[in-house]
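Below are the structure tokens for one structure; questions will follow.
So, chain A:
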Amino acid sequence: MAVIAKDGYIDLVRDRVENFHGNQLVYVGWDDHLLFSAAQAFPLPPEMPFQTLVSEVMASVFNDHPDFQKIDWERAEWVLDGESFSPAMEASLKENGIGHKSLIRFKTPGLKGINGLRL
Partner candidate 1 sequence: MSDKKNTVFLILQDNDDARPIIESVEQDNPEATIQYQPGMVRMEAAGRLVVNRETVEENLGREWDVQELHLNLISLAGNVDEDDEKFELAWN
Partner candidate 2 sequence: MPAKKLNLRKRYGLLTRGMGWETTHQKMDDVFPYDSFEGIKITDWDKWEDPFRLTMDAYWKFQAEKEKKLYAVIDSFAQNNGQTNLADASYLSAIKLFITGVTPIEYAAHRGFAHLGRHFRGDGARIACQMQAIDELRHQQTQVHTISHYNKHFNGLHDPFHQFDRVWYLSVPKSFSEDALSSGPFEFITSISFAFEYVLTNLLFVPFMSGAAYNGDMATVTFGFSAQSDESRHMTLGLEIIKFMLEQHEDNLPIVQRWMDKHFWRAYRLLALVAAMQDYMLTNSPMSWKEAWDVYFVENGGALFEDLSRYGLKMPKYHELATAEADHISHQIWSVFCSLGNATGFHTFLPTEEKMAWLSEKYPDTFDQYYRPRFEYWHQQQKDGTFEFQKGLPQLCQVCQIPMVFTEVQTDPMQISYRVTEHGGDKYHFCSDGCKDIFEHEPEKYVQAWLPVHQIYQGNCGGPTLPEVLEWYKFTPEDIGNYIGSQDHARWQEWTGEDKEVKQA
């Protein structure tokens, strides 16, 4: 349904991928670790290898949590845009099907946050 507003809205999509200077937005949320109150937003080149996302980008934020160093990445469970998936670590974000404004969630079995309280 069209907008019902005082003046006609121009066709403006403010967050189209072209506006991010070659990057795309990617959100990453760590389930059961609510010390991070929300998923994190990152502007990343689509060619970035998934491994770099994990060891550099995600680490830059999540490494402040004592669980991060203990993660066994072989056992990590990934959800991309609502579907479970198995990332190819050496492949790029794009090759892994990660698009502009995709949400990646991950669970780390055995690690349930501070005192096991999902924090």
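The rule is short, and it goes like this: a contact is a pair of C-beta atoms (placed from the backbone, for glycine too) under 8 Å apart; a residue touches a chain by one contact, two chains touch by 3 or more; residues count from 1.
On how the list was made: all candidates are chains of the complex that A comes from, given by their letters.
Remember, it's a predicted structure, so these values are computed and weren't measured experimentally.
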| item | value |
| --- | --- |
| Of the listed candidates 1 or 2, the one touching chain A in this complex | 2 |
| Residue ranges of chain A in contact with candidate 2 within the complex | 1-7, 9, 11-17, 19-21, 23, 25, 27, 29, 31-32, 34-43, 60-61, 64, 81-82, 99-103, 105, 114-115, 117-119 |
